[in-house]
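For this view, one protein chain was removed and the others were kept in their places.
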Amino acid sequence: MATQAAFMPGSKVETGTFWGTVWSWLTTVDHKRIGILYGTSAFIFFLVGGIEALIMRLQLARPDSTLVGPERFNELFTMHGTTMIFLAVMPLSAAFFNYMIPLMIGARDVAFPRLNALSYWIFLSGALFLNSSWLFGLAPDGGWFGYANLTSSQFSPRHTIDFWMLGLQILGISSMLAGFNFLVTIINMRAPGMTLMRMPVFIWMSFVTQFLLVLAFPAITVALILLMFDRFFGTLFYAPAAGGDPLLWQHLFWIFGHPEVYILILPAMGIVSEVLPTFSRKPLFGAPVVIYSGIMIGFFGFGVWSHHMFSVGMGPVADAAFSISTMLIAVPTGVKILNWIGTLWGGTIRFRTPLYFSLGFIAMFTMGGLSGVMHASPPVDLQQTDTYFVVAHFHYVLFGGSIFGLFSGIYYWWPKITGKLLDERLGLWHFWTMMLGFNMTFFPQHYLGLVGMPRRIYTYAPDLGWNFWNLISTIGAFLIAVSLLFFIANVIKTRRSGAVAGNDPWDARTLEWAIPSPPPVYNFARLPQVQDRDDFWLQKYGDGHGGAPRPKGGPVTAAEIAAIHMPPTSYWPLLLAIALAVMVSGLMISMVQVAIGGVLTLVLMYKFAMELHRPPGGHGH
Amino acid sequence: MAEHHAAAVATHGGGGGHATVKTYINVAIVLAIITAVEVASLYIPGLPSSLLVISLLAMSAVKFFLVVGFFMHLRYDHPIMRALFVGPLIIAIAIILAVMALFSAFVLLPRVVL
Amino acid sequence: MADHAAAHAVHDPNIGNTGLDNRKVGMWAFLGSDCMFFGSLIGTYLAYKGKSISGPLPREVFDIPLTSYSAALLLASSLTMVLALAALQQNRVKTAARWLFVTAMLGLHFVLNQVYEFTTFVLHHGLTLSTSLFGSTFFVLTGFHGAHVTGGVIWLLLLVTLAMRGKLDARDYTKVEIAGLYWHFVDIVWIAIFTVIYLIP
Partner (left out) sequence: MTQPSPTSSHPRKRFDWTLACLLGAVLVLACSCSAVGWNWDTPMSTVIPKSDFGKMTHEIFMLISWWTLGIFIAVEATLVYVCWRFRDRAGAAIPKQVHGHTALEVGWTIAFAVILLVFAIPTIRVIFKTQEAPAATALRVEVVGKQWWWEFRYPQFKITTANELHLPVGQTATFLLNAPDVIHSFWMPQLGGKRDVVPHRVNHLTLTPDTPGDYPGQCAEYCGMSHANMRFRVIVHPPAEFEKWVKTQQAPPVESADALAQQGKTIFTQSACVGCHTITGISAGHIGPDLTHFASRRRFAGSLMESTPDNLVKWIENPEHMKPGALMPNLGMTGEQSKALGAYLLSLK
């Protein structure tokens, strides 16, 4: 049989030579390596987006500042938003999806390993394409949500918007491919016995996120396609003079944009839901409720988009409807927070860096959630929307929430990924400076918004009472930068002299801790038989109701290992991603390039598809 | 070889029976008839347009689910497959309806002379 | 026989622990996502329906008999697609290839009809992408559907080529099945477009 089984034994990836190593990374289809690639790239782009933020904060430190002009400032806030969302937080989450999903569900890889590599390379090409705009002096300047009709060729005649619109299309393809891959992985590759309700909560939150990815991105894809046709082929979708309505963009964008918010926060919620039980040594309090809340958030996430548009004049009925749906979605979110606190209650809480970041997540996300409830009320929102109050709100959600959650995940899983524990002392310095810097930067912005400072202004008059807290906010931003230096120092120190982690340094609860750190290529020598959500904990301690620890199977034999088939490396994903970038960038250069890139893409898709069809090594029978 | 694969495929299906060639042909005939009725209904004089719209939508929905249910085997397939398709379909339809409502609520006034 | 298959399922990397084929689950997930894609396009069309301020009206340009014929072509192609699958299941590769080819040709006929339709619109009715909102929404929506059909035709023809080179048989059932799912999806999208855009006045 073995039609598809062109699967070679667990490949020896380290080839020794430098170029051999590079090649092995370029052609890898191992979910763990791809996860590391995602994580590293995302962290670099996180720094890029951070530097953009620092320049903006410098500009705003005092009134009537002339450090950067409006042109540069507009580029900076557009790219800061776009970078942080699409090139930092999403891929950082993707890094955890890649590395952790197969480990936590007891699988050897994702469902489509080569597609996984393709997602990464498309992501990287899109990210580089978008950022290459800086080199041409054509950085996008339409804001991260690029409202029509400012983005039309009439009002943005240069290629700035093209870079943004095409870059996002490329990134969208990557996100959707990854979304399909993880959906199938979670549905189909769970270890025997792992029913849906036995999936770890991080897996559940990831699962919901993947649904959101594959269902939300089509909406922005369409919005961007319409924009592309408007700019390149003279259609009239967003042309008011022809009867087109620029608000169509806003609707399509936010049909994507609101689920996107949950795409950014749910993975962090999942991480916190793993870290808290581990460090309080108790199962997640009311795990089913947390899971259902995640599903509710995901589902309702598609019914609240217009709360970003209360000021556009939709009329009282629509305002009321979207206000109510938005308040509804606050319920499951609030429930989650109490469940997390319930998890800590009665535990024996061991304070380690991952836990600090998770606690920081709860404390800060609560704040962001509560300010969110304020602008769920349209009259209040009319005062707050497009001011620094909203800037403060979404940074409490996306920085205080997502970034703290993701750092919690980084500290938590670093030993699993590298085999070494990050330094606790530097970790605490990182946490406290980040916590302080974060609050110093963003808490005053609530005040600034309430005293009328609009967002996206590159300058302000000195007599409005905004000067002092803007300065404090800028100082806070630099404190955040310092906190990241602690993190980088920690990474370097740990690489040199970190403590060896062992399989299970935290006495944790889920499957990934049952295997060596870092895990072997095949993850599990023997696929686990799962009996509970906290399966590994039960293996160690029994069910907590007097049940004995589960007996271990016999030692793994060499023959078992030899029988494991892992997919071979492939260079088609990389080539295909390059061809796609050639095609898309051609839209700004010449249709000949589009055609060449298109044909190349088709040919490579064929090659990609046929690579495993009747391979020479396959042995039919 | 071939048979055992077919058997494997059948087991993957999960749910009850399995469509046969005869079923396919019957479904196709029904589809053809509905399409003919759809087109013909356009030419019925004096049919109130609301009735026309409702019946056209109903007929196309029937066609839609016949193809999905029989040709795409969703009727016989695993519940997960059904959820993967029907869930998004419901969200998509709901969003279309919401967008339509939002846009007819907008009174696009005649161009204001500026 | 079934035991044999089950034993092999362990080795087949495409079959998960649910017994489902990864590729099939993936295809259904993709189709769900594509619902949102076409949903957004159809939503756009409907949001702008009747809001053009110039140019020909839909009812002035639509050729209902031609489009009905096209709709019939796609419906017929769905039948031939399932017939191809049924044949492949019984390892009648030649028959399957023939039906696949017929399916592709019906699809190609549909695309050619669309090319003819578009050409007529442009040349005889002066309706282009940039004439009016109707032109923009109509061409982009049906154009993307046409692109989906074209992609499907290429996919089917590749399968036919494989079959003729002896590289396709019952073992590849799932490969053809997911092509079929895609193909039927394109058909149901047309069912929706045909009714909502062409038939409803």
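Order of writing sets the chain letters: A, B and C. Residues in each chain are counted from 1.
The rule is simple: a contact is a pair of C-beta atoms (placed from the backbone, for glycine too) under 8 Å apart; a residue touches a chain by one contact, two chains touch by 3 or more.
For clarity, every value in this text was computed on a predicted model and none was experimentally measured.
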Requested in this report: From the listed residues A:Gly35, A:Pro378 or A:Gly498, report the one that touches the chain absent from this view.
Outcome: A:Pro378
Report summary line: Out of A:Trp134, A:Phe232 or A:Tyr541, only one touches the absent chain, namely A:Tyr541
Report summary line: Among A:Gly234, A:Gly419 or A:Pro454, contact with the omitted chain is made only by A:Pro454
Query - Listed residues A:Thr387, A:Gln539 or A:Ser585, member touching the removed chain - result: A:Thr387
Query - Interface residues of chain A (partner: the chain not displayed) - result: 69-71, 74, 143, 147, 149-150, 155, 240-241, 243, 245-247, 280-283, 285-289, 311-313, 315-316, 319-320, 323-324, 327-328, 330-331, 334-335, 337-339, 341-342, 344-351, 359, 362-363, 366-367, 370-371, 373-374, 376-387, 424-425, 428-429, 432, 436, 440, 444, 447, 449-461, 463-466, 468-469, 472, 504-507, 541, 543-544
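Everything below uses one rule, namely that only the chains that are shown with their structure count from here on.
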Query raised in the report: Quick one: chain A and chain C, Cα centre-to-centre, how many Å?
Result: 33
Requested in this report: Please report how many Å separate the Cα centroid of chain B from that of chain C, as a whole number.
Outcome: 14
Report task. Spell out, as numbers or ranges, the residues of chain A touching 2 or more other chains. Result -> 1, 183, 187, 214-215, 219, 243, 245, 248, 255
Requested in this report: For chain B, jot down the residues that touch at least 2 other chains.
Outcome: 1, 5, 80, 84, 87-88, 91, 95, 99, 102-103, 108
Report summary line: chain A contacts chain B in the complex at 1, 183, 187, 211, 214-215, 219, 241, 243, 245, 247-248, 251, 255, 302-303, 306, 314-315, 317-318, 621
Report task. State the interface residues of chain B toward chain A in the complex, per the touch definition above. Result -> 1, 5, 80, 84, 87-88, 91, 94-95, 98-99, 101-103, 105-106, 108, 111
Query raised in the report: For the complex, which residues does chain C have touching chain B?
Result: 1-2, 4-6, 8-9, 15, 18-21, 24-25, 28-29, 31-33, 35-36, 38-40, 42-44, 46-48, 51, 64-65, 68, 71-72, 75-76, 78-79, 81-83, 86, 89-91, 169-171, 173-174, 177, 180-181, 184-185, 187-188, 191-192, 194-196, 199-201
